[in-house]
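Next up is a structure, given as structure tokens.
The complex is shown incomplete by one protein chain, all other protein chains being positioned as in the whole.
Which chain is which? They are A and B, in the order written, and residues in each are numbered from 1.
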Amino acid sequence: MKAPDILYECPQTVAEAVALLSDDGRFCQPLAGGQSLMPMMHLRLAQPEVLIDLNALAELDFIEQVDDTIHVGSMVRYTTLLNSELIRRHVPLMSLSLPHVAHSAVRNRGTIGGSTALADPAAEMPAVLKALNAVIVAVSQSGPREISADDFFQGIYETALGDDELVHSIKFPAATDQQRFGFYELARRHGDYAMAGVAVSAQSINPYTGLRIIFFGVADQPLRATGAEAALEGSMFKDEPAILEAQNALPADEFTGDVGVSVDTKVQLAKVVLKRALLAM
Amino acid sequence: MAQTQDIELVVNGETIQASVPVRTNLVDFLRDHVGLTGSHVGCEQGVCGACTLEVDGVAVRGCLMLAVQANGSQVTTIEGVSAKLVGRQLQRAFVEHNALQCGFCTPGMIASSIEYIEQGGASDRAAIREHLSGNYCRCTGYQSIVDAVVSVIDKGAAA
Partner (left out) sequence: MSGPLHKFDQPNSYIGRSVERPDASRLVEGEGCYVDDLQLPRMTHAAFVRSQYAHANIKSVNVDAARALAGVVAVFTAGEINAEVSPYVGTLTHLQGLRSPPQLPMADRVALWQGEPIVMVVAQSRAVAEDACEQVRVEYEPLDAMVSARQALDNDKARIHPELDSNTAWVKDVDAGDVSAAFSKSDVTVVERTFQFGRHTGVTVEPRSTVVEFNRSDNTLVFHYSGQAPHMMQAIIARHLDFPEENIRVIARDVGGSFGIKIHTYGDEIATAVAAKLLRRPVKFIADRLESFTTDIHARDHRIDGKIGIDREGKIVALEIDDLTGIGPYSMYPRTSAIECNQILNLTGAPYDIENYRARGTVVFQNKNMMCQYRAVGHPVAMAVCDSLLEEAASEIDMDVVEIRRRNLISDDAYPCTSASGMKFADLSHQKSLQRLVEMMRYDQLRKDQVELRKAGIYRGIGLVSMVEVTNPSPMFYGVGGAPISAQDGATVRLDAAGALHVSCSITESGQGTNTILAQIAAEVFGVDIKRVKVTTGDTAHVPYGGGTWASRGAGIGGESVLLASDALKSQVLEVAASILQTTPDTLQIERGVVVSSADGSEKISLDELGRIVYYRGNELPAGVNAELIATRHYKVSDFPFVFTNGAMAAQVEVDIETGFIKVLDFWVVEDCGRVINPKLVDEQIRGGVVQGIGGALYEECLYDDDGQYLNATMADYLVPMAGEMPDIHIEHVETPTSTSTLGAKGAGEAGTGGAPAAILNAVNDALRPLEASIFQMPMTPERVLNALRVS
């Protein structure tokens, strides 16, 4: 199980990187943390001609606050996020999710931008981005472009990112005092991809207002449950009938099964993770 | 036609210069080109953890990094961990507690254990189990590995 023969470029600036990516003649693949791309290359499911290694791009390795926005460079690694005081204070939903992402040695290399661009529907990060209404900043030779998380994730490993674009950074609205967040996932083993998980943000919880409920591991993309959000809107924290109504308002027809896991089971697990996430907010 | 690249890195304190095929991952490079066969290859997908080693002070999967990406780095493999006190303590504790059988997972298991202890991890069995949950061991049942890590922490690993 060895990677195919490849060319390698290691640009030192984003400008160089996007210039390389704009080469129409060759199949170029950006390499971020490599924690998903490398296994896919070993399996030869990914066979790029040229790898564009982004790991030298120091300009994409930043976490900063600009007014009410937390701006995170795409090459920030999971471990850095996990240890960031800015993230803990202002993007607490992400902090809730990070311990569930794989294992330490993988988090030490894996990047937020890589996970975003990969758009694995079972991964935590796309759901967190969508629950927080984050904005993905893409960059190409034509300059930067902002894409909302709602528009960015389009299907299994499918995003709005163009072939010539890189994820430059992600902008998160800083959490307000009233906002509350919930996160829960069910994985067979610690660090595994979830059988079902949910990331929830709310403008307030007593009563529930402005909810965004995003499931992962249950469909071909992070799945927003607007029906469940509507069922909860305006009811009081932990209100059992409202939670039950929300559980019964999941977009079950958009669920997909996994090997050995039926849609029925996914729906059942989604109901449970929703309730548990809501109760822990 | 293999695409190669010249690299220079420090492995267990020794500077290594090599021309390496781009597609070669770090653990294959260390094993096949440098001759350090202590790091093992179990899955090539970053799951088994047998290839876990230290690059620039951080535990990584040796199979999920290209050798060219380690250009300019400091790499520590199982053959080099005894340079650190905590490495020696863990090696001793693994033997004492019989925290290995076939030994194939052990280099990665020790690398992950070093990381846990160096980060100030508590002598808490559940926390240790969670930290080591990215390293497969098919022989021991894990308990003796946890015992070994606990014993090093309880004795007070010196820095």
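In the analysis below, contacts are C-beta pairs under 8 Å (C-beta built on N, C-alpha and C of every residue); 3 or more make two chains touch, one makes a residue touch a chain.
In this text the structure is predicted, and so the values were computed from the model without any measurement.
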Contacts of chain B with the absent chain, listed as residue ranges: 1-2, 21, 23-24, 31-32, 35-45, 47-48, 50, 77-79, 82, 90-91, 94-96, 98, 100-107, 110, 125, 128-130, 132-146
Positions on chain A contacted by the hidden chain, ascending: 1-5, 43-44, 186, 188-193, 195, 259-262, 264-265, 268-269, 272
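What we mean here is this: only the chains that are shown with their structure count from here on.
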Euclidean distance of C-alpha centroids - chain A vs chain B, Å: 28
Chain A residues within the chain B interface of the complex: 1-8, 10, 31, 34-35, 38-39, 41-43, 51, 53, 55, 79, 102-106, 108-109, 189-191
Chain B to chain A touching residues, read off their complex: 1-3, 5, 21-23, 25, 28, 44-46, 49, 52, 58-61, 63-66, 68-69, 111-112, 115-116, 130-131, 133-135
